[in-house]
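One protein chain omitted, others in place.
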Amino acid sequence: MTRFLIKRIALLVPVVFGIITATFLLMHATPGDPALTYLGNHPEPAAIAALHHQWGLDKPVTQQYLDFIGGLFTGDLGNSLFYNETIVKLISLKLPPTLMLMIMGSLFGIIFALPLAIWTAIRKDKFIDHLVSLLNAVILGMPIFFIGAMGILFLALKVQIFPVGGYGETNLQHLWSLVLPSLTIGLGLVPLLVRSLRTSVIESLDSEYVAFARSKGLKNRSVWLKYALRNGSISGISILGIQVGYLAGGSLVIENVFGIPGMGSFLMTGILNRDFPVIQGATLTFAMLVVLVYLLTDVSYALLDPRARFK
Amino acid sequence: MNAMNSGAMTSNVLEVEDLQIVARIAGRDYIAIDNISFSVAEGHARGLVGESGSGKSLTLRAIMGLLPANVRVTSGVIKFQGQDLLAEGGKYRKSVLGTGISMVFQEPSVALNPVMKIGKQITDSLMQHSDLNRKQARERAIDLMDQVGIREASKRVDDFPFQLSGGMKQRVMIAAALACGPELILCDEPTTALDVTIQAQIIELFKKLRSELKVSLLYVTHDIGVVAELCDAISVMYSGRIVEQADDINKVFSHPRHPYTKALLSAIPRIDGPIQRLKGLDNTGPSLTQRSQELAPPMTNVEPGWQIAPFEFADLDALWSASSHE
Partner (left out) sequence: MSTSLSLRPNILSRLRGFRVNNFRLYLGIFIIFVVVAMAVLASHLTKFDPISQDLLNTLQGGTAEHFLGTDNLGRDVWSRLLYGGRTDLFLASIAVLAPFVIGTVVGAICGYFSGWVDTLVMRIADVVVAFPFYVLVISLVFILGNGVGSIFIAISLVSWVAYARIVRAETMIVRSKEFIEAAQTGGISNQKIITRHVLPNVITQAIVYAMSDIVLNIGVIVTLSYFGLGIVPPTPDWGRMIAEGQQFLAGGYYALTILPALAVVITSLGLSFIGDGLAVALRVKR
């Protein structure tokens, strides 16, 4: 297990390095001048030069790159142009709601998807299977902000169960205000999860070990729960892990629809304020988050599947 | 079923009568098992011999109700302890699976759940059929593992299948099949996937279980040597039909009547001669979709408890020319 971990983390190094480089290139080597974008139309040349100096843009690109990496090692991602605060501090404030949203969103996703996957696998090619697959295609075609908007309309405005938006004051209010956004993300996740989960449950149900379980006289319920569900959810971990990109993108959109002060609205306000260091920091954080989840997925898969654990 | 039960001293655990199984392939129905009848007497073992593709495994799965979705029983009766397993949508069968009949599968490496501890797999049917608690079930699992010859059972009970060798996995499966004390165990080529030395050990184990537990066996194999060692009765299958069967295995072994049986017996490797192989045993006989779709003619009695299917001399020629090829 330790060897597995070391190997897995070693594989991560080039990717992390690539992410850092890509983020740097995104901000520094693209056409357009952040100072121009920041100052708007027809700025004074002196003002541009001052900004370039302040941001270190007058140095050679290689030097900027080394400075950027050096800053990362010392935990310095620069300062926001808009808020008078370091990026690291801002991210530490904005990350918790996003993490919470992603976790609750995936929980809802699993809660919806797993029973549907098992049900459609058992009733393969029957009416319910076709119906679920049609509904999945419909949900897949809905932009996630629209699902969120409908959620607000029906569950916050019509039936006033949930708040329309915002994040509340207390921890309990935080949690409560995340329910509708998480439901939205969870619903969006359902088609992505059901398709792969259903396939893995079908494989499991068609397997020899399920035939053996049936030959022992186990009831359907035991076969479905102890065999199809157990084996299906182990592959479900990796199926969910693959979707972390969707989760992150979904929370970016949903935070802005519901006005939740997380990484997504942080990035979006950064864009509206033309706050380059914020955009850079937020993009980098999102990518690191994805890579971290990939790692966690592999590790938890190894923990759950005895074959991987003992290797 | 005519003469087979004649003068039955013992009653039959299992009776299969005129069983027909049809497989649907690419929208067409094909007869996979053609009106076969046989029985397993209490405490006895019947070997069901044939090449792969002859329908032996399908017969077992039909008894257990584990047929694939495109395969179905179209006619016939399968009786366990005199009661029809197929009646009422298999309701009676559900009640005897595990407790009355159990099955040992061919490939222990795929038939055991890879993510479940072996102890749990041995006793999960027992847990369902009795009111044992977890601790008692665990004790029982260890007892059963001892019984099937797994050493240091108390240490291995929490192992996962991948931690065991093939032979040990097969013992685990046998232990699971024994857990609820069944009267009949169906064996689907249980030694085919194993090394030769391990095969011999598993055969010994089955012999021991037969003498100690008086359990009846329906033993499917393509290895007629195993049948000679383990079984009292034999049914020879070819291409979805039974071509010869006898309640006394020695009769068939000393005077085989059907040319296919003769060919099968001559294919046993002998120490004193060159290895002879029947061509039909290397290949798999006609594939399902190429078989004759005519119904099989009824079998005739050689004497009570010994039957053969009618055959033409053309068949005989074909088989012998095939065997002399190599």
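Chains here go by letter, A and B, matching the order in which they are written, and residues are numbered from 1 within each.
As a working rule, contacts are C-beta pairs under 8 Å (C-beta built on N, C-alpha and C of every residue); 3 or more make two chains touch, one makes a residue touch a chain.
No experiment lies behind these values; they were computed from the predicted model shown.
Asks: Give the labels of the shown chains that the missing chain contacts, considering the complete complex.
Replies: Counting the whole assembly, the omitted chain is in touch with A.
Asks: Give the residue, chosen from A:F108, A:F162 or A:F286, that touches the chain omitted from the document.
Replies: Checking the options A:F108, A:F162 or A:F286, the one contacting the hidden chain is A:F286.
Asks: Any idea which of A:I91, A:M104 or A:A248 touches the chain not displayed?
Replies: A:A248
Asks: Extract the touching residues of chain A with respect to the undisplayed chain.
Replies: So the residues of chain A touching the unseen chain are 14-15, 18-19, 21-22, 26-27, 30-32, 137-138, 140-146, 149, 152-153, 157, 195, 244-246, 248-250, 252-253, 256, 267-268, 271, 279, 282-283, 286-287, 290-291, 294.
Heads up, the rule we're going with is that only the chains that are shown with their structure count from here on.
Asks: Give every residue of chain B touching chain A within the complex, in rising order.
Replies: On the chain B side, the touching residues are 61, 64-66, 94, 96-99, 102-103, 105, 107, 110-116, 124-125, 128-129, 160, 162-163, 173, 176-177, 179-180.
Asks: Name, in rising order, each residue of chain A that touches chain B in their complex.
Replies: Those in contact with chain B are residues 207-209, 211-219, 222, 226-227, 230-231, 234, 304-307, 310.
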